[in-house]
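Heads up, one of the protein chains got dropped from this complex, but the rest are sitting where they should.
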Amino acid sequence: MNITDKVIENHGLKKDEYKNIQKLLKRDPNFLELGIFSAMWNEHCSYKSSRKHLKKLPTKGKQVIQGPGENAGVVDIGDDDAIIFKIESHNHPSYIEPYQGAATGVGGILRDVFTMGARPIALLNSIHFGTPAHPKTKSLLNGVVSGIGGYGNCIGIPTVAGETKFSETYNENILVNAMAVGHAKKNKIFYSKAKGVNKAVVYVGSKTGRDGIHGASMASAEFDESSEEKKPTVQVGDPFTEKLLLEACLELMKDESIIAIQDMGAAGLTSSSVEMASKGSLGIELDLEKVPCREENMTPYEMMLSESQERMLIILEDNKEEYARKIFKKWDLDFVVIGKTTDTKNLVLKFNDEIKGEIPIEALSSKAPVYDRKWIRKKLPKKEIDIKKLKKISLEEGLIKILSSPNYSNKDWVTSQYDQMVMCDTLLKSGSDAAIIRIHNKDKAIAVSVDSSANYCNSHPITGGKQIVCENWRNLISVGAKPLAITNCLNFGNPENEKIMGEFAECLEGIKEACEYLNYPVVSGNVSFYNGTNKKNIFPTPVIGGVGLINNLNTYLSHHLKEEKNNLILIGKTFGHLGQSCFLKENYSISEGRPPEVNLLNEKNNGETVLNLINKNLIRSAHDVSSGGLITSLSEMAMSAKLGLKISKPRKLRNPTEYFFGEDQSRYILEVKNENLDKVQKYLKNNNIFYEIIGSTQKKYFEIEGEMKLDINDLCKINNQWYNNY
Amino acid sequence: MKYSVTITLKKDVLDPQGKVVQNTLSNLGMTNLKSIRQGKFFEIDIDENDSKKAENLIVEMCEKLLANLIIEDYKINKLK
Partner (left out) sequence: MRSSVIVFPGSNCDRDITVALEKMQFKNEMVWHKETVLPKSDLIVIPGGFSYGDYLRSGAIAGKSLIIDEVIKAANGGCLVLGICNGFQILTETGLLKGTLQRNKNLKFINRDVFIKVVNNKTRFSLNYKKNQILNINIAHNEGNYFTDSKHLDELKNDNLIAFQYCDQIGEVSDETNPNGALENIAGIYNSKKNILGMMPHPERMIDNNISNTDGCSLFSSLLK
């Protein structure tokens, strides 16, 4: 095929990028080579717009075994145990075919984790849809939820936590981010760096079909009307084969056979082979006629760019071929040596002994373009909202409006479609601040949570970036876990737009600042740009997935109230910040103002103190106060336990609306028994923590003195109805 | 009028079910089996005498609901 301007454009390459290719090759590329460049140089694989900013994130710490740059990040959890985790987006495929898009998103992230030698122990997700009234939302919601469940349930890994949100900003571009967490032995972690020349390059797993050809390019292009035509490229997930691949890989990993291993994700065979060779500063030579194909007459171009799922590339030690082959045969999987490592530092592609393409590895990796895109700062919104000018709403009305809204309704409809208990180590399920997974056969556990707050990030990206790291940190603290590290999925609009690029740069500044201050490094992640349609970009939506450690199974907590007549203590200062609040959004459809300020000093001090109190077994339940304010958090604690509580009127004269709905940060609610109250207060005072005793637990009624009193069962009913009626 | 509709996955789309069924049948000794693709089958009875109109309606049913055109094809057969 002739390489015309149109062909170049269809491959998502800009004119000057094409010139650069000619320069690097010192000739024109052929069609196959062009395809390979397009796959490796697109945003998804090359991080060309984001790299400069990502570099600034803190990625190191005593707890970090492996930071970004591998298939997933690795943290140390003591003894000989390590946790391997990563989050990834599958936004565009899920919008086109929600079931398969979401399912293959889960499959892909699982492979990233077990490629490194971990047995996956938990799945999480963050899914964002358009408004419920949008005609596409319902079927997208149904498809995505059953796709996530379909894959995770079948492969037998519990889906334990996540968030499901609705906002008009996602009407034309939903977000489906999936996170996988695995457990491995510290001395049994596998990397993707090739070593040694003439080592066998082995293809294992499913056969290659014409699935998702140009999927990686699609993920990096804005949608337009013709997106519908790109549909046939969506891949179909096969969780059954993935389960076999998982077991076969883990079986092979018991031995010392593997030099390097890499899953074939976006850009399939191309990116996996280039990545391994590049990390090892080697070359790689593939005999493409050996690639197991599902369809007849597949061309080298199709084989190299196919995104068929459930495949891996392995570089084996000498003389291990037969041993490895037996294992894959046992699991009914293809196992074919398709090439070898070389010292040429070139990617050489042969088909029936004829060289069809030859590209220096460097040209595809370290010499891929990096852009320092223009960006502009966003000013802190000046406008403050004067609630005295709004129609007065009672606390009860305001709370009911929130609890019955799509974003704050009970998510049982979603989570009951996921197997949360398989593997029998789930100590705390969805619906808590964080889920808790026991390390199998051990007296310790990890806590995991995913969070995002797009409206804060949109209003003021630096504050939003900081806030979301802090909220994630708080969620882990609230269940009694020491936060270790995070993975992030950065969902943004078109980076060629300097306003969007500014949102990205500033969110990252915020994330960096919070992560550094809290010693909460970023160990893995994924960037998804071009989220939006026809020039309408989504709100900046960085999603943070955090992992924390619980060293003693006797000290973790849920946010369910435990018994009557306990004290409720509010940790942290309440100023009554209503800008960007859920209260204004749900009750007045106002989404203005600035996000609440984040004070990292207080955040850290409050968090560490609460964690110590939990570890001392002085707390019965704990919950962080976030979106929806104090009253919403209290209602969540009450509803989850079907237990009531009574809050006394705040002593100082304050506007109750601001007090109860304000979204000031760094706050927690603690349930404390009478007998421990003195001890807890003393400890709080010694650590200079601002706190208020706000009330106590009681039977049956959710009560705020002089303001409202509701039967807890009625509150639950209000909270449960939205999904069932949708 | 009665029609049948057969929905199968498009030619190049992976068919995990078909693959497993094919392997199992081979294991049961049916060795000359070449390939199996699975699908769905509908029998549709509609109250319409004009076969042109009826067929258009069936096509509409397929495209609007029965088939997921992103990954599936449909075939329509007239029964009587």
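Chains here go by letter, A and B, matching the order in which they are written, and residues are numbered from 1 within each.
Just so we're on the same page, contacts are C-beta pairs under 8 Å (C-beta built on N, C-alpha and C of every residue); 3 or more make two chains touch, one makes a residue touch a chain.
Quantities reported herein were computed from a predicted structural model and do not represent experimental measurements.
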Contacting the left-out chain in the complete assembly, out of A:D332, A:E397, A:E498 or A:E563: A:D332
Selected residue (touches chain absent from view) among A:L34, A:I213 or A:M423: A:M423
Residue in contact with the excluded chain [from A:R438, A:K512, A:H623 or A:R667]: A:R438
Contact residue for the chain not shown (choose from A:E97, A:D238, A:D263 or A:E703): A:D238
In subunit A, positions touching the absent partner: 146, 149-150, 153-156, 238-241, 243-244, 330-332, 412, 415-427, 438, 553
In subunit B, positions touching the absent partner: 16-17, 20-21, 24, 27-28, 38
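The rule we apply is simple: only the chains that are shown with their structure count from here on.
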Centre distance in Å when subunit A and subunit B are each reduced to the mean of their C-alpha atoms: 38
Of subunit B, residues touching subunit A in the complex: 9-16, 19-20, 23, 68-71
Subunit B-touching residues of subunit A, taken from the complex the two chains share: 96-97, 100, 206, 209-211, 231-232, 234-236, 238, 240-241, 294-295, 308-309, 332
